[in-house]
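With one protein chain withheld, the remaining protein chains of the complex are depicted in position.
Note that the chains take the letters A and B in the order they are written out, and that residue 1 is the start of every chain.
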Amino acid sequence: MLDAVLSGLRLVATLDLRLWEIVGLSLAVSLSAVALATLLGLPLGAAIAVARFPGRQAVIVVLNALMGLPPVVVGLFIYLLLSRAGPLGELGLLFTPQAMVIAQTVLVLPIIAALARQSVEDAWREYEEQLRSLGADGWGGALTVLWDIRFSLLTAVLAGLGRASAEVGAVMIVGGNIDGVTRVMTTTIALETSKGDLPLALGLGIVLIAIVLALNAAAHMIKEAAQQRVR
Amino acid sequence: MGMILRVLLASLVCASAQAQTRFITVASTTSTEQSGLFKHLLPMFEQKTGIQVRVVALGTGQALDMGKRGDADVVFVHAKALEEKFVAEGFGVKRFEVMYNDFVLVGPRSDPAKVGGSKDIVAALQRIKAAQASFASRGDKSGTHFAELQLWKMAGIDIDKAKGPWYRDTGSGMGPTLNTAAGMNAYALADRGTWLSFKNRGELVISVEGDQRLFNQYGVILVNSAKHPHVKKDMGQAFVDWIVSPEGQAAIAAYKIGGEQLFFPNAKG
Partner (left out) sequence: MSAILPLRVEEVSFSAGGRAIIERVSLELEAGLSTIILGANGAGKSVLMRLMHGLLQPTSGRVAWSGEGARRRQAMVFQRPVMLRRSAYANVVYALEVAGVPAAERKRLATAALEEVGLRQVAQRPARVLSGGEQQRLALARAWALHPEILFLDEPTANLDPGATREIETIIKAFDAAGTKIVMSTHSLGQARRLGDEVIFLHQGRVAERSPIGRFFPQPASPEAAAFVKGELPWA
């Protein structure tokens, strides 16, 4: 096993440009998806946390359940939407990085929204009376709380990033794993494994984990620095 | 919020439109791609015509399905009966024969069914069933899978009835099936191309090869733009024309792994 790891890392070190192209695409797709999902998911989670409406409990249950959406099912669903034979075929988005971003956004959105909902709801208990007294109820109050607890929301965003960079099912189906166009780290690892080139696959896997680790470390340090200034 | 969404969607669509450097989408099979043929072949075509070929590699069933949906411009698979049905149903314009490669039966060095060195695939399958030796099947509606089912039929075995715990249906591509066979020391039917580039062999070696019945014919079909007007008819036709032309055929013959030719061009005319 150690042999495989070492030879894998060695192989990876010699792959140069093509490897970094693949890494670049992986990061572009996953980071875009997480950014989009955060933009949509945080306000969505905050809104559900603060609003009171019939069926709210059911919505929360469904949102939490959607965190467990199987990537391959999402991929299939988006594929059927974007296929030429499907409703959005005109857009010509199938087998492009854009399609991969869409699929991953769908996958990650419930995670960020559900976790944000929980955090905002917990904080709302503390803030509600005072904010409503000042006249900041509803949407304004929700956004105020969201901004106030922004540092603790970072974990939700990182959970989303973890999910996006780790999944292979969705990007494989909507991207097609096309060499030089839609091939990313996870689909390359799957491909090399199925070709029986296990050392290379393992080496790529280690690179992927290292990159995600680096991203998490960077996010953590930025958060600490920013938090110091506001407490 | 709504404004932001509209801008994002617009730039998404714009980017996708701009990304339309001249390219066609070809639906082919995982075994063809994993053999490395496309890496060898496509740059030549691209250089000659300036058309980028984007290959989506799936199982044969899925590749043809892509053609039916209009998600590909050309299909390039190896399942003659299915291809002819595809054209007959109006999804494809015309089928051209391109090349053939062959299947080999791989199996464990220990050879429990005693089929090694034989040139008779049908007899070998009968012996494997009799010995109830482990056999890994792709089971994924691929060209290879259909070929395997045909061979069982030729051996007079109704595999649906005859299968027992010795017959493993992996439902996956050639590589993963070989991984499984290597892991279980089982026999498996593989295309020569995938086998030659497969690195995780374990105890597996070639048990049976050279039987005429193991030959695997490839066909290329332009997707019918009458059914799907957006199909890139001209560029797709250029690809079909090139691959059956003397130049394309020579390029196919020139592809070798470890000095061995994998595909044998046989386009007519």
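Rule of thumb we're sticking to: a residue touches a chain if its C-beta (ideal position, glycine included) is under 8 Å from a C-beta of that chain, and two chains touch if they have at least 3 such contacts.
All values derive from a computational prediction rather than experimental measurement.
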Touch with the missing chain holds, among A:6, A:65, A:134 or A:206, for A:134
For the chain that's not shown, point to the residue among A:2, A:17 or A:230 touching it.
-> A:230
Touching residues (missing chain, whole complex) on chain A = 126-127, 129-136, 140, 144, 148-149, 230-231
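Quick note on the criterion: only the chains that are shown with their structure count from here on.
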What is the distance in Å between the mean C-alpha positions of chain A and chain B?
-> 33
For the complex, which residues does chain A have touching chain B?
-> 36, 39-40, 43, 83-86, 89, 91-96, 98, 101-102, 176-179, 181, 191, 193-198
In their complex, what parts of chain B are in touch with chain A?
-> 1, 4-5, 8, 12-13, 15-17, 19-20, 25, 30, 34, 38-39, 54-57, 68-71, 172-176, 178-179, 182, 194, 197-201, 228, 230
